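As you look at this complex, bear in mind that one protein chain is not there, while each of the others sits in place.
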Amino acid sequence: MEHYPQLIPLIILIPSIGAFINFFWGAKLSERGVSIVATTASSLAFLVAVLLYAYLSGSGYQAAVVNPPLLNGWIRLPGVEIPWQLRVDTLSVTMMLVVTGVGSLIHLYSAGYMHGDERFSRYFAYLNMFLAFMLVLVVGNNLLMMFVGWEGVGLCSFLLIGFWFDRANGIGWRNSNAAKKAMILNRIGDFGVLMAIFLTFWTFHTLDFYKPGEVAVVNAGETTQTLADKSGAASTTEGGSTVTLNPETGEIVNTDNTQVATNQLGIFGQAQRMIAANATVQLGPFNWSISTIITLITLFMLLGAAGKSAQIPLFVWLPDAMAGPTPVSALMHAATMVTAGVYLMVRSNVFFANAPLTSLVVTLIGTGTALVAGYIALGQWDIKRVLAYSTVSQLGFMVAAVGVGAYSAAIFHLVTHAFFKALLFLGSGSVIHGMEHGHHEAAHHGAHDEHGHDAHEEPFDPQDMRNMGGLRHKMPITYWTYVFGTLALAGIFPFAGFWSKDEILASSWLRGLFGDSNNIGGFIALAGLLAAAALTAFYMWRQVVTVFHGDPRTEAADHATESSAVMTIPLIVLAFFSLFVGFINTPNFILFKSIFGEDRFTEWLSQSVLNAHVVEFQPLLALIALGVAVTAMILAGRIYGHNKAVVNHDRDPLELQPETAPLWAFANARMYWDATYYRLFENPFNVASKFLADTLDWAFWHDWFHNMVLARGFNAIATFLGKPVDLGLIDGAVNGVGSLARAISGRLRRVQTGYVRTYAVTILLGVVVVIIVLLLPMLNGNG
Amino acid sequence: MTEFFWFGLVGLIAIVSAIFMLRSDNAVHSALFLIVTMACIAFLFLLLNAPFLAMIQITVYTGAIMVLFLFVIMLLGSERLQDNDPAQESQGKRRNRLFMTTGLVFLLLLVFGVALTNVNLDLATDTSPLPQLRVLNAAPDAGTVDVYANDQLVASGLAFNTTSSYVTLTPGDYTLKVQPAQGVAVTTPISVQRGQQETAVDYGNNRNLSVGLIADDDSTVNQDRSGRLKVFNAYTGADAVKLVDLGTSLSLTNAPVLIDTLKLGQSSDVIYETEGTVNWAFVDAANPQNAIYRVGNYNFQRDTSSAFVLTQERIQDGTQGGSLRALAIPLVSDAAPAFGGPKAIGLQLFTNYMLVFQLLAVLLLASMIGAIVLTHRQSKSATRKQTGRRVVSRPLVNVIASQVGHDVTDEGAGLPELEEPAAPVGK
Partner (left out) sequence: MQVSTESYVMLSMVLFSLGVMGVLLKRNAILVFMSVELMLNAANLALAAFARHWGQEGGHLFVFFVITVAAAEVAVGLALIVAIFRSKKSINIDELHQMEG
């Protein structure tokens, strides 16, 4: 068992191989073959994660740092050492389990959902690739590896959101625009992460979370009784991976890092020591204290998380990302990718715990996001868009939890949310599938409706809730699993969401009461999150009533059928988990402790996360939250039940009532977030780039400059050189020489008169000259 | 003075004749005037001691060239040509030409005059020949002698009564050393300059050697039909000797004396004697009736330079060591021919200037051919037919004609029929 960590490179390798196979040979395999390859890869990765979980449980939660074979070092420069290193600890295993588990189910679901698509193999290749990158993100032992995964999942989200980029009627264009939007906003977040990495490296001269052999959950200078890494020699065996192990299996060793030099520690150890020593860091001409640097780093990390985890102000990509296939939405935007930001913040809990300012900001942003998204969700008609805003809202919950210091609560909520949100998305996918099938049936086999025109020719949106209704009887499995997911999301006892949401609320309450910093943040978080929980319950039940209850409002809904087994089985599995996964972290409450143990998840997580601590169960708070949620659900049933919705010309009742009409309209308009961004950023950018491209580059540079200056100038020079210079000067010179010769010879030829006498005179003259020349010395000399 | 008179007169005639030549209207008159000028020049040649040139001038120039001129003038009929016809040329042009020509000629004369008055007409370097020396062994008892002039060998192994050939020396002072085979060497200082030819004579008997020097003179003998004569006395038997001419009577009494008292080792002055067969005798100056040596029936040639060396020779007549007898050794060489005479001209022409002579002959030949070619007139009647066919040799023509049946040449018939060649007359 102690060698299980050596399997960890497989968890990245197997999905990569699956992607590779599907990329190059997927076209030759059948649909069945492609889906088998991909799902098998994903399931094997899940198996490895389970094995690693078994290892950790068995070995006393000892973290392991593994160097993958054949990748000896990555960046090796004098003073810079960033290796390919994989980390096996409870946090990373948790993430691995969630990612691969939910991912495998979604692979299975996709095999049915994407049936008949022309780029079937590519889809699965992308999915496996996404899985591989996400796992790189969560198992990396240094910030740079995490960033590799960060970027990789950003790439895969772009590829998958814009998967149907060539659909007709402008839909393909809309899809690719959504993908582009996701990429750009993620990029802004990536800037934050990069700045955080740079600052971290500058400050600590390393990017490793914890070096091999370092104790992770020890405060600086303290000796704890916690289980920790054995600081044994991490020797590299030949061709294999290096594992630091406790040589006596299972033995609890008291160790700390006191004997390790500061520059041999990872970033968190160094940060703790530097904070304790009130060190200063030189940044440019300034000397800044370590807490300022930590605040800066965490603020940049927050920017990154805002991009990846869809917080204010960068969340607008997530609703548009629903343009991708529904399983993609389920995997990425519900369960895994968007949680990368939360993972980053929880991994850097040492930083955040020592940056109170950032934590306050985080809290405010998280709470704000939860409220804003929840508000917008209740004005949406698209079934997936509601879920998207719901995701954003829940992410706000998680981020707010990080802000108030409830790191384990954040991860707990992450885990539960993964299951019920994936369930809800897959369920909505099933609904959409059924609606499409029903539409197809109605168009071809059904009679004309009462309006007398063929329904097939009208534009039909299978995702619009106004076209649904009464699907409870048509798609029972989908209905019941969807109800499970809704109850879990709303936080109804004893579903999963109740426990995780309550833990967050309790942490905020306690932070507000007893926290040594950010007290006000705790209270704000409590109030806001309660309101957001109410909103969540309201819009989710609104959705259930509108979609499943009442009578079918269209022919399509009338002819909808249940989806195939390959789609419904993952729904059932996820519904099961939505009910029971909450029990992994039951607090000390009534009987649950004796059945499921007490705070087992927090205990488990605290082996890796230093600041994860148990939260005392607040029964009163839980009761208030439950009451708020139930009340909201009943209210929604009242307003939207019995087809009250959309009977009146497809209008929302809230829209019709004058008190709530402007609020609803504002929510339906998505609070003009996208419009504002367009006005503030996109449009000026487009105008500027259009100006630069059309006017500056093309009209000025290519046309005017080239024509006037270059072409004309060249022509002028050429003409000048051609005519006056070449013809005039050079030809003139050459011809002039000829003319000169001719002129001279014309003059000279008159010497040849032809008369003998002239020649005789000339000879005589010459003779005289010669004689003079000969006699000259005689005249001068003798005299 | 007379010469200048003749020079002036003849020169004047030449100039006047030349002017007349130029101004004459008739071309024949001009030619005749030119002939007069040339004759005057021939006369001037005679005045310049150049008789040969005068002859050539008269014969070739006047007699051939001017006659040729006259031939051509008369052939072309150009005596009628009016050279000074004003109608043929504009007055202005003619005047211009006259002025220009006169000016040029004046310039020419001026240049020459200036040159003449300032010039040194003499040659810059001495062109006289280098000094030459030869040796005559006139010592009867010396055996063979070797002669050195400043350690430069002049003659070696010179026997009695033999003369070495001339050796060219650079002008200067020398020590002449005569080394006999038996006996003691004798030295004497000599000095030679350009233009001198010397003969060194070693004489003396019984090993008493002395050396004497005879100055040879090969210059032109100016007396007509005469030769130059000089005597060197190397006779030890008498104090002084005389040379008398015996004449036809061969009598010693009252014989005219040619060369008077000549002591031993002296060379006499130069006398000129007419050519002929002469009978001379060397007599003792003290006793004129005592003839030492008779030069009898000696052919004395003209234009020669003779030097007699009177010495003794030892003859073997039975007495011990032999006895001495007088001997006169004649050293005869041709005198230089008269300056300007044909002999002198010929001497130079056929030795130093042979190549030029031949080239000029070629030039004359070329000009002859050129003249013929230039004046050859194509006769119109004798245009050759361009047949393109050569006239074949007769036998073949006959063969062809006999085969073809008719004559095939363009020359027409007339070719004699030849019989078949008979069988060769063989044995």
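Should a chain be cited, it is by its letter among A and B, assigned in written order, with residues numbered from 1 in that chain.
Just so it is clear, a residue touches a chain if its C-beta (ideal position, glycine included) is under 8 Å from a C-beta of that chain, and two chains touch if they have at least 3 such contacts.
No experiment lies behind these values; they were computed from the predicted model shown.
K.L.:
List the shown chains that the missing chain touches in the full complex.
P.N.:
A, B
K.L.:
Spell out the interface residues on chain A facing the chain that's missing from view.
P.N.:
Looking at chain A, the ones touching the missing chain are residues 748-757, 760-761, 764.
K.L.:
Even though one chain is hidden, which residues of chain B still touch it in the full complex?
P.N.:
Counting over the whole complex, chain B touches the hidden chain at residues 1, 3-4, 7, 11, 14-15, 18-19, 21-22, 27, 30-31, 34, 37-38, 41, 44-45, 47-50, 52-53, 56-57, 60-61, 64-66, 68-69, 72-73, 75-76, 78, 81, 83, 88-89, 97-98, 101-102, 104-105, 108-109, 112-113, 116, 121-123, 127, 339-340, 344-345, 347-349, 353, 356, 360, 363-364, 366-368, 370-372, 374-375, 377.
Everything that follows uses one rule, which is that only the chains that are shown with their structure count from here on.
K.L.:
For chain A and chain B, let me know how many angstrom lie between their CA-based centres, rounded off.
P.N.:
A distance of 131 Å separates the two centres.
K.L.:
Chain B touches which residues of chain A in the complex?
P.N.:
757, 761, 764-765, 767-768, 771-772, 775, 778-779, 782-783
K.L.:
Using the touch rule from the top, collect the residues of chain B that touch chain A in their complex.
P.N.:
97, 100-101, 104, 107-108, 111-112, 114-115, 118-120
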